[in-house]
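Take a look at the following structure, please.
Excluded from the complex is one protein chain; the other protein chains are retained at their positions.
So, chain A:
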Amino acid sequence: MDGFPILTTMMLVPLAGAILCLFSGGAAARGIALAATLATFALGVLLWMNFEIGGPQWQFTERAELFEGFAYALGIDGISLMLIMLSVFLMPICILASWTSINKRVGEYMAAFLFMEVLMIGVFAAQDLFLFYIFFEAGLIPMYLIIGVWGGDNRIYASYKFFLYTLFGSVLMLIAMFWMVGAAGTSDIPTLMQYNFDGDAQFWLFLAFFASFAVKMPMWPVHTWLPDAHVQAPTAGSVILAGVLLKLGGYGFIRFSLPMFPEASGELAWMIFALSMVAVVYTSLVALVQHDMKKLIAYSSVAHMALVTASLFAFNVQGLEGAMMIMLGHGLVSGALFLCVGVIYDRLHTREISRYGGLSINMPYYATFFLLFTMASIGLPGTSNFVGEFLALAGIYQVSTWVAFVCTTGIILGAGYMLYLYRRVAFGAQNNEDAAAMPDMDAREWSMMAAIAAVVLWMGVYPESFLAPMRADIAALDARIASAAPADDSQLADGPARERAANAITFEAHERGDH
């Protein structure tokens, strides 16, 4: 791989595909998009295979100085690698998911997805602060278009909301970036990750970045754009929104907030904890009362992401790795759940839960996959999400039993709303004739579901494949932030030992003679 600019190639392939799509009609555009995303995925596999675990922190680096203070600099560590893999894995599935359901302006639609893929790879690979900013913000433009052009009836309101929240956050972040580059004299991200800003500055910088990342997460109370965006977006849009765009916030925290402003992160951890605790309980309860499948899953995403934020600020290895694993697992599982919604939406054109029922009868294979992803979503051991949730909560517990307790109630509420959803969709009698007449999944839908299901189980049974590339980077991050860690509330303290065994009793032989 020496010297081959694989990251740039991975961006050029979908870019070329996008341009081709723009100039070709429906059927051809689908084929081109699928070929381009599959090729990019193949490159991604190559990237992963050549990633040297235990090698240098930043690998596959490319650098071209454009002008002073701004460079086209790419490079990845294990964290970026995993998120890039997630993106390039989900992309072909998104194209397949749109295969029959998108019939207007197919070329432009496919181009929008391919552009987005370019920008998503860019955002996780950028090593220059401003390059990151461009990818970070521009990545949302295709998403606006996907919602605004191919979305549902209320798409304008949804994309307006999305826009408004995002704008607010990104302006503050940009100002902070100016200041940082001015103070540190470089826009190189790896350098900035080692730079020590002074305490006060860290505080304000942290808040500015927080404004942007909190919206992207999204954290309570700036989460209300997400349900609307999901509801209005076409299926593939929801998949990529939940699967990749929601990971931008978490990536931001782990790449910028924690290493660049460790002291401020430690000081403000209480705020993150508070917001996360509220989010877990609040959005889980809101999810419980939804009538619209996509809204329900969207609210559940907010609850899951709250666990990510809380565990990131636990300041320990389990918390950080747990957060990464939840992000990867959630990307797959909530993406798959939106696909599950899409499969039946394509047949009946409604997301209203009560319009379905008894689908286990006429769509048994669908019901099986839906069950698997439901179980993964509620963190059943053996699936991807368990590993993440378990590590995250174990990490949180080490810093605060209160936060761990409240966040762990999420496993009860999560089981509640997901199983309630599953029961209303797949169990019960077939009350609606049209729903009862729906055919089971076809080969295209099978391939999408089976691919994700395989990875979900892989990640649950042998997560080492995913943890190993990130291990050194997480350890380095943990070492960098360790000194700023907030105090824990467990405070194990020594005391005089008590009796050896609680039920130690003496038995005297003469008692045997009592009777």
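As a convention for this text, a contact is a pair of C-beta atoms (placed from the backbone, for glycine too) under 8 Å apart; a residue touches a chain by one contact, two chains touch by 3 or more; residues count from 1.
We adopt the following convention: contacts and distances are computed from a predicted model.
Enquirer: If you look up the hidden chain in UniProt, what protein name do you find among "NADH-ubiquinone oxidoreductase chain 5", "Aminomethyltransferase", "NADPH-dependent 2,4-dienoyl-CoA reductase/sulfur reductase-like enzyme" or "Tryptophan synthase beta chain"?
Expert: "NADH-ubiquinone oxidoreductase chain 5"
Enquirer: Return the single residue from A:Phe89, A:Tyr109 or A:Tyr144 that touches the missing chain.
Expert: A:Tyr144
Enquirer: Can you say which of A:Ile76, A:Val387 or A:Ile452 touches the chain missing from this structure?
Expert: A:Val387
Enquirer: Looking at A:Trp150, A:Tyr165 or A:Phe313, which residue reaches the missing chain?
Expert: A:Tyr165
Enquirer: Would you mind spotting which of A:Ala16, A:Ile134, A:Leu348 or A:Ala472 touches the chain that isn't drawn?
Expert: Hidden-chain contact among the options goes to A:Ile134.
Enquirer: List the chain A residues touching the unshown chain?
Expert: Within chain A, the residues touching the omitted chain are 67-70, 130, 133-134, 137-138, 140-141, 144-145, 148, 156-157, 159-161, 163-167, 170-171, 174, 177-178, 181-182, 187, 221-222, 224-225, 227, 282-283, 285-290, 316-318, 321-322, 358, 360-361, 364, 375, 380-382, 386-387, 390-391, 393-394, 397-398, 401-402, 404-405, 408-409, 411-413, 415-416, 419-420, 423, 426-429, 461-464, 467, 471, 475, 478, 489-507, 511-512, 514-515.
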